[in-house]
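Only a single protein chain was left out; the remaining protein chains are all shown in position.
== chain A ==
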Amino acid sequence: MAEPALTNTGEALTRPAGWQQIAADWSSDQRAFKNVSWGKVMMWIFLLSDTFIFSCFLLSYMTVRMSTTVPWPNPSEVFALTIGGKSIPLILIAIMTFILISSSGTMAMAVNFGYRRDRARTAALMLATAAFGATFVGMQAFEWTKLITEGVRPWGNPWGAVQFGSSFFMITGFHGTHVTIGVIFLIIMARKVWRGDFDQERRGFFTSRKGNYEVVEIMGLYWHFVDLVWVFIFALFYLW
């Protein structure tokens, strides 16, 4: 049901530049964001709203970290892995972060090939992104398992403030849910691209509406957002 992004009137919009363009666009009729489709605007606004949810979670985590009187466990020690007899701090998180950032790269390439109507490469790159995402979630599951076997629970842990476990499971869990949803939709969209739904204007199963290649870009917006949020979680939870 996404809208064609182009201005299909034949006549190009003559628009001033810079701030004047913004003022002109907002005082014009029909659309405040010229040449931006409905779906893309909707995703941007959703991401703004989602930003507020993540901000609330992170601010709450910082608040309870300050309100508790019990010392906070040292993340460098908690998130260390012993590899070859040596304890390396934050090694798993470093790899996970690297993988997630890489997935943003493949996603960006998928968007590019999507606009070139290169079905095979777009689908392949989307699947690669999904694979990176699934790897990330898998490693997160490994991290959770390791901490749970060491005795970390939402209501307590062996090293200090109980809020450590609560915040950790809540924030990484909420982010992991976002990644998982992203992976599922990447696979669904990759299938649609591969099958050529957007070339044949095939109608969606639920919505009975036609899609187009722009959904790849909208998917990309979501994916990059989830990556960006991870950077903040990484900085505020693991490095602080």
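Note that in this section contacts are C-beta pairs under 8 Å (C-beta built on N, C-alpha and C of every residue); 3 or more make two chains touch, one makes a residue touch a chain; residues count from 1.
The criterion applied here is as follows: contacts and distances are computed from a predicted model.
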One chain is missing here; what is its name in UniProt, given the choices "Oxidoreductase probably involved in sulfite reduction", "Cytochrome c oxidase subunit I", "EfeO-type cupredoxin-like domain-containing protein" or "Simple sugar transport system ATP-binding protein"? "Cytochrome c oxidase subunit I"
Interface residues of chain A toward the undisplayed chain are 1, 3-4, 7-9, 11, 13, 26-34, 36, 38-39, 41-42, 45-46, 48-50, 52-53, 55-57, 60, 63-64, 67-70, 154-155, 161-163, 165-166, 170, 174, 206-209
